[in-house]
Each structure stands twice: as structure tokens, then as C-alpha cells.
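FYI, not all chains are in this one, though none of them got moved.
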């Protein structure tokens, strides 16, 4: 599957690196990444295939995640939305409902890309101008002119706001007492998960398991909910990458299931549907 | 009065007119040379002898200086002497290096320039990404961007626009002189605010608040919320 998608063309961006090493930091957000992928289709943005673009994006994100887990949330939100759009584009259109049609959504995305490209072209033209202090210069030793009657005191709104924000923040920070934060470390999360993997040969719902685990270890569940979820998710993703366990989530926000990795290779999140026709 | 006498008077008038014009040239030249920022024709007019059209003075000075090392240019709604662009390389060597703007800052600046008045949420809608902390701060500090007012919509978000300093820096006389405006128009991204959120309005740095910028106003105008895209509203 992956081989079908021409990542060799990555060479355009960073020729000196192996094709699969993707530096997401080089992009200004998911729309920028999409625009770059779109340009590689080498067709006019008016005739871009949004379906192909969505597929390329999803593969890109998947590969980036396979290498490093810390993808910014913006990219994942876009990936989720594109996965949704892709499924809508592939399935037959339902009878006209309240939601906009898949074609409309695709057209709106194409328009956003064209708009971003247009404003970038404009930005390039702007910076190509002769700039003051760079290409042209003003009088180096200006003299005060009587004609311009100016107030005795001078202050800009910027200075006023900067002064206010600075001293307010400084003063408040002086009063902060940092509360003790209860943290469930990644190491602890890994331990818990390893035990789970030992027990569970079949799909187990992770939230329920964690709640039981916390209770059995006498940990306060309420205060630790966020840290437990965060650490468990990181640890799960890491272990999935190592091939220790499989993950499954049927749709966005649905419960996440884990099980010990079997011989058969499993799909990563977001890749569930890519083998669909 | 004899014909000869009338002629002599006319000649005198001519001469005194020419003298007044020459004096106006020197005055305007001195004022523009002394100032680091552009001066408007109206401001210059006040210092010029009565009856002299300051536009003619400016036209003559522009002509006189056209081939010189220093040129008179229309900038930011006024006039200013600036060194000739072809000598920039000599002067840049002496000057301190200009602050390099990040790609993100440039993009935000352009969106504000072409799209003003514009809110932070609108900037992020176009770029499809949150604006990093400090990006707007840099533009505000450089004096190119200012807080204009508030959009008359729920939450009354602050609107941003460009300053005369922005025009001065990029050598623009008016905001309509922004390069590439026609292309944006041609691409259909500038058509006023016809199609809700997918067009770039004609940029406008008129300091007067727009109809939809009047503060408190009516709090019940519809939310300008992008649909379809994965962007969260504010």
C-alpha cells in the first residue's frame, strides 16, 4: 500500500535525507502540509484530487507517527477530518440531509488551499519590494520640524499594553504557590500495561482496565484521571510501535481496545479504513 | 495706462510668482530633508507662500531628484526623500542588518495587510494553524500592525490593521498599492464580503471604523464561523 504512494518525491523538500524521514516541524501547520502535497500532484489547484490528497496526507501522518509520536494536535485533527472526508467521498452519497455533501466539503478544502496559496504569492511580492532600512534609507540625522506640533509626552498603545501586561503578570507570578501535582509516570503506565498484556489475549477496553488497576493499587482515581490517560496513551502508542500490543478504536472518541500482538500485523489508528475499496 | 506700463507690471508679476515658487521649492526641500517620516501635502502647504500649489512644487522636486542619489517618493500618503534603490547595497553595508521576519510572521503580516480589518480567528482560519505566541507581538512592536477596534460580532474580537509605518517600510503610498491585489481579485478572493468566509475583502486601512467594527453595537449578528474545515472557532 505504502509503496503506491510516491514519497520519493519528498526529495523536493529535503533531498539530503532518506525519503521516510519527515520533519513535520518544517511545515506551518496541516494546511501548509496539504498545500505542499497538493503541489506534488503537479496539476492546477483547481483540478486537484482531494481524495488522492487525503490519502497522501493520511499516509504522511501515519509514517510520521510511526517514527515519532509527538505530532501536533492540529495535524491529528486534520487527519481525522480527512479520514472522515475520504470515507464520505468513497461511499455513495446519502439522500440529501442536513450535512453538506462530500463534494461540497472537498470543494471548500480546495478553495482554502487556493486561498492560502494566493496570499502566499502576495506575501512574496510584498517582501520583494524595496524596503526601508534595507534597500532605501531615510535621512540619518533628521531635524525636528516646527510645522509638526507634537504633544509634550509620547506613548504608543503598544507600550501601554506591554507595560500593563508585564507588570500584572510579574506581580501575579510573585504570588503563585505551585500546587503539588500528582503524576502517573510513563514507567508506571508501562508496567500497568505490561501486566494487562500478560493477562489479555483478547481485546480489552483500556479505560475500564485502568480504573480497576488504579483502584486495586489504592490510587485516587479522580485527581489522577488526566495524567493516567495521558501516560497510558503514550505508553500504548510506544508499545504498539514496538510490536508488543495492538490498538483498536472504531471511531473518533470511541473506547480504545488493546490486546497482545498476534502474528498478524495490525493497523494503526487512522489507517483502519485505508484498505477499504 | 500705456501698453508698455501694463506689460512691465505683468512682467513684475511673473517675476514675483517665479520667486515665490523658487522659495516654495527651497522650503519644501528643507522640510522633507529634515524629516525622517513622510510629510503630507497638506502639512507642507502650511509652510509654503500663499498662492503656490504645493503639488506643483512636489512634482518639480520629484523631477529634479529623479536621477540623483536621493529621490523624492510618494509614501504612506505623503512624501519623503529616500536614497536611490540602486545604491542600497552601499548603504546596507553600513546599516545594521534588518530584523529577519519568520515565514509565519510574514504570512500573518500579509494576511493583515490584504485582509484588514481582520481578527485573529480569521488569520488562523486562512492559515489553518494557531498563531504562535509572539508572532503578532513582533509585528506590533515593529510598528507595522496595530489594534484597530473590535468586530461587531459575538465576543467582540479585536481587529488588526496596518499602520503608516507599514506603508513606509514597504514603500507603498496607499494600501491599494499592495502588490498582487489584482491577482487576488482575479482569483475571486477579493469580492467584498460576498461569499462569507472564503474571500479576501479589499484591504482597507482607513482609520475610521467599518460598519461592522462599531463596538458594543448589536451582539446578535451571526457568528462568522468557518464551516466544513476542522478549525475550531474561538
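When the chains are written out, they are named A and B in that same order, and each has its own residue count from 1.
The rule is simple: a residue touches a chain if its C-beta (ideal position, glycine included) is under 8 Å from a C-beta of that chain, and two chains touch if they have at least 3 such contacts.
Model, not experiment: these values are computed from the prediction.
If you count every protein chain in this structure file, you get A x1, B x2.
To be clear about the criterion, only the chains that are shown with their structure count from here on.
Rounded to whole angstrom, the centroid-to-centroid distance between chain A and chain B, based on C-alpha atoms, equals 37 Å. Within the complex, the chain A residues that touch chain B are 28-32, 34, 74, 77-78, 80-81, 100, 104-105, 108-109, 111-112, 114-116, 118-123, 125-139, 142-145, 147-148, 156-158.
Those residues of chain B whose C-beta lies close enough to touch chain A in the complex are 31, 33-37, 39, 43-44, 46-47, 73, 80-85, 88, 91-92, 95, 98, 101, 103-104, 106-107, 109-111, 113-115, 126-130, 140-141, 143, 146-147, 168-172, 178-181, 183-184, 187, 189, 198, 200, 227-230.
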